[in-house]
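What you see is the complex with one protein chain gone and the rest in place.
Labels for the chains are A, B and C, by order of writing; each one numbers its residues from 1.
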């Protein structure tokens, strides 16, 4: 039995546990929000796909909002997101989230520096309210190295199956690498708080990262998920005091 | 020319000024939220009707939400309200609002004491974010005396045109007068803050109250509205340091 | 007692009957759609205001849609309207409706001649389905003379309270009078069918027209409304075989 079989077996065991854990959250009426953030090609789509593959379609919502319209932009910044928050028993996964305003928006000039600053103040307040309301908030930063990203973006362009993944912003991901790094560091520093801490996941090794992400989510949700083995601390670790592990 | 003509003339002058003021807010893209709170029959419907009579139907939204469903109740408390917040140029009037959780809900036992306490903490945080986002928030408490309320509720039952105003909760308004007073006092004390202060309006004299409400709103919005004469300080006054003017 | 008092008394009696009739439709779970169509300033807003003044806010919905967005325009034509159709016990009033595509759109060139033709075929099919589903459909054409319209549009411009009623299309109402007449005649001829017939109301005399509109609606809804006196047949009459009564 080879490496790939090991991965498939491990993944399937975790997916079974996820099904069991979700049945428990539904039964208890627990509400869960999982935020997936990270640079382009860091592995958000792939991790979400494996995580949700066998989850209940009725109680699970994957949210990937399109670019805001002018009408959206004239409203309260969080207004696009609040209608999507979970009701009892629901799990909502945000594939990119309100944290656009701490990453792509300031880096690409889609918001003003003042809006960026305001957001860094508002996000913890907003999340604090959700947490006080009883919502479990899991925030993941998927961290990829510059070299790995370059390879994935190049491979994408060649792959006819990934046509809809290729975006006009891809070129900027490498060109503005340092600006994105700086934005990320501020975001992790200023929006990491005990009601909704950031967890960093190193994703250069995709399969390993996926298994570790699911392990972390299971253990954070709890219930049957508590039985999951601990994620590898070199792959999944708290943003605070991370000992310089982030890719540069 | 009698009293009623005076009222009609004054009202019309204020409505003209409201039209002019709204045209200015639309032009500037300003967003305005006006919260009308108060006991049953305190005059919320009547004031809103006069205020909005000639306002732009497209840029004005009057919100009177039905009782929350079980699904609503399992979500974040503010989730029912956020989709209704204004976009650029819009004025949104809440005929009762999130403050249900500081009034009818705790008094009638529709929420737990813990939810009541949590709400009193959350409301200022929520409003602080809206204000930081640039939304103008005007919060009005329409204050009626026990005797006047008793008369209005009794008259309502007799009036075939007010059939849809009569509610099963009307009887409780008088029976639980003191509990409502206590809830109001806590609400005014704990959710009055500089980003969104409470303004109290004495409404036993309906017509006078309506004129004063519109004057206060015009002056708070500003622009052409700044030309409105000041409301009578015995009728409209800040909740903080009100010198014991509230009805008991 | 003068003319105006007579009108006020008659209106109030009809409003009381409307309240009684709506209570009956709510109790029976009946669904009602009332379509108000007519040229600019024909009196749609005023009639709707009097009709709905005391109706149940929770069970009544007045719909006046903004201009469709490009996204709307790329969807099925009726898609904007269907989410607004009534649930059990609800009354929905359309202040202009899907019939835009038989009036302002072809006259002003906002749709193609093919879309106009298609609509004239689709509207009866669409309404037939609603009627088969048990929805009561009342379609009113408010008919104003060219001279009266000219006077009302001119008066509007002078009136600071009607600022939000004045539209850039007003000038075209008179300039394209004949084209609007032709569009109206085709609409009445091709979309009048037994599941949802058109009723024409002459509205040059506003107050008389309002009373007659409410009488017609009451009698068509039935229940307690059947007690309303018959509308004046010179003011309210079926579009089919109307003996040339329409204004030109």
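By definition in this document, a residue touches a chain if its C-beta (ideal position, glycine included) is under 8 Å from a C-beta of that chain, and two chains touch if they have at least 3 such contacts.
Please read these numbers as outputs of a predicted model, since none were measured by experiment.
Seen in the complete assembly, the chain not on display touches A, C. Contact with the omitted chain, checked across C:49, C:125 or C:227, is made by C:125.
Touching residues on subunit C toward the chain that is not drawn are 29, 31, 71, 74-79, 82-83, 85-89, 118, 121-122, 125-126, 128-130, 132-133, 135. Even with one chain removed from view, subunit A keeps its contact list with that chain: residues 12, 15-16, 19-20, 22-23, 54-58, 64, 66, 160-164.
Going forward, only the chains that are shown with their structure count from here on.
Number of steps on the shortest path from subunit A to subunit C, with steps defined by chain touch: 2. For the two copies, subunit B and subunit C, the CA superposition rotation is 180 degrees, given to the nearest 5. Averaging the CA coordinates per chain and comparing them to the mean over all protein CA atoms picks out B as nearest. Taking the mean of the C-alpha atoms as each chain's centre, subunit A and subunit C sit 51 Å apart.
Averaging C-alpha coordinates per chain places the centre of subunit B 33 Å away from that of subunit C.
Counting partner chains per residue, subunit B shows two or more touched chains at no residue at all.
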